[in-house]
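Since the structure comes first, as structure tokens, the remarks are kept for the end.
Right after this comes chain A.
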Amino acid sequence: MEYELENSIIDKMQPEFPEAAFTIKKARRVEVKMSSDKLYNFAVRMQKKWNFLHLSAISCVDWLQDNEFELIYHFWNYDEKVLVMAKIRIPREEESHFETISNLWQPAKFFERDIHEMFGVYFDGSEDMERFILTEWHGPPPMRKDFITREYALNFFHYREYDPEWLKDMTAAGEANE
Partner candidate 1 sequence: MNTVLWIIFLPIIIFIIGVFMLGYSRKFIARIERRYGPPVQQVFYDIFKLMNKKTNISHGWMHDISILMLLGGTLLTLYFVPVPGFHFFAQYGDVLVIMYVLLVPALGMALGVGETANPNGSIGISRALMMLAGYDIPFFLTFIGMAMLNNTTSMYDLINIQQAGGFLGWGLLTNPLLGVAALIALQGMLGEKPFEVMVAPHEIATGPMTEMGGKYLGIMMIQHAIAVVVELTIYINLFLGGALNWFEYIIKLFVLFTVLLSVNAVFGRFRTDDAVRFMWRIPLPMAVIGVLFIIF
Partner candidate 2 sequence: MEEKLTQRSVWEKISNKLSKRSLWMLHYCTGCGAIELPPTMTARFDMERFGISPMVTPRQADILLITGYLSVKTLKRVVLTYEQMQAPKYVVGFGSCTINGGMYWNSYSTMKCLDQYLPVETYIAGCMPRPEAIIASFNDLIAKIDRGEANSWKDYYKNYDFYKANQDRTFEGPIETYNDIKADAAMFNIK
């Protein structure tokens, strides 16, 4: 049977989280969508029960039109060699809040701190939510979709004038393509 391993993983997890939607994306990739309040429980089970010892990453996506942030937790199991992506959505606010899983996985500290800086999602309960990369930054969280880096850069920085004749046609062609 195709996706035997992946199906066995889902069979294991589905009974405990009946309302979560599991899908198999491809070999070794299982996706699960759930409501945000279930995530912490899910993470605890993942680590303690199902032996997903490696938190590969936490990604954040800004869905501006839905006014939501999507958080994606990528868990990897060293023994069964499967990656489970847990996707949740949280409301998009000036300073969104969500609970931390850094007490379970050390690496989560870095990813949560990074998401806080780049998207402005505060993770409650984390030891350290200080700025890390953008310590000298004064603007809004830069990875939000409503922050346009091109506008900011053109206004903020000084550029050297460079407008030779031979480049004009190419620039015009590029702008028409935009």
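FYI, contacts are C-beta pairs under 8 Å (C-beta built on N, C-alpha and C of every residue); 3 or more make two chains touch, one makes a residue touch a chain; residues count from 1.
Regarding selection, all candidates are chains of the complex that A comes from, given by their letters.
On a predicted model such as this, the values are computed, not experimentally measured, just so you know.
Set chain A beside the options 1 or 2, and in this complex the one it touches turns out to be 2. Residues 134-139, 142, 147, 149-150, 152-154, 156-160, 162 of chain A touch candidate 2 in their complex.
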